[in-house]
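Omission of a single protein chain aside, the complex is shown with its protein chains in their original locations.
What follows is chain A.
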Amino acid sequence: MTQTAPMIEIRDLSLAFPNPASSDGRTVVLRDFNLSVAPGEFIAIVGASGVGKSTLLRVVAGLVPPNSGTVIHARNGASNGRRPYGLVFQDARLLPWRSVRANVAFGLEGLGLPRAERRRRAEEALALVGLADKAGRWPHQLSGGQRQRVAIARALAVDPDLLMMDEPFGALDAITRQSLQDELLDLWRRTSKTILFVTHDIDEAVYLADRVILLAGSPATVRSEDRIVTARPRARDDNAARALATRIRDRLSDLMDGGGI
């Protein structure tokens, strides 16, 4: 790895939710989380539901303040018609009163871009996800997979350095999920974005990412970190990947058996 500055640097991050039932009035969900992400890297964070993965993304996005620790973005704030990150949720979260094109342009508004430029960039992003012909449709006219692709286009339209995805394919059927995984890898290759991808699907993490980080426990801590060097395109039944997925699963079940969760 070259000595470039990290795209994102997370140091000693701790997260807690208010919890009146607890003695100190809060529940710590994540403790001492450290992560340094290089530009262009694809990171997957896996863990059981409720382990704080989604909250972690929200802290990096600045939607939720951390209890302690810091998040340093290589680039701060919006500038030159760009935003520092794009976010994709598990549900597509499209605005039903906006056309597909206007949904994709949502993040471009307020950046001082002329209308024609916003439209051009929205359509460019739609073309990236293969939905150029659906620009004038309403969200309710699309399938679940198409809606999620619009959500990805919306995140890409703001030309972020960092793309954050919160279980983006979790609500899709298996066939759609696989094709969107491949589309995402293709997008990643073409746009060289840095991706922070949260999932509870270990096979998905192993198939997609350069690094897989396992979060577990209560409060959650990083239990393992694996680098995957297999060149892309990867085979879904690649032996090394399957072995790794099994190892991660075993660790997770050991932790559960040992009362670590």
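As a working rule, a contact is a pair of C-beta atoms (placed from the backbone, for glycine too) under 8 Å apart; a residue touches a chain by one contact, two chains touch by 3 or more; residues count from 1.
Here is the rule we go by: contacts and distances are computed from a predicted model.
K.L.:
Under which of the names "NitT/TauT family transport system permease protein", "SusC/RagA family TonB-linked outer membrane protein", "Cell division protein FtsX" or "Malonate decarboxylase acyl carrier protein" is the non-displayed chain listed in UniProt?
P.N.:
"NitT/TauT family transport system permease protein"
K.L.:
Looking at the whole complex, which of A:H140, A:R190 or A:R227 touches the chain that is not displayed?
P.N.:
A:H140
K.L.:
Just one of A:R26, A:H73 or A:R98 touches the chain that is missing; which is it?
P.N.:
Touches the omitted chain: A:R98.
K.L.:
Touching the hidden chain in the complete assembly: which of A:D12, A:D32 or A:E109 does that?
P.N.:
Only one listed residue reaches the unshown chain, and that is A:E109.
K.L.:
Given the full complex, what residues of chain A touch the hidden partner chain?
P.N.:
61, 63, 78, 83, 87, 89, 91, 93, 95-98, 106-107, 109-111, 138-140, 154, 158
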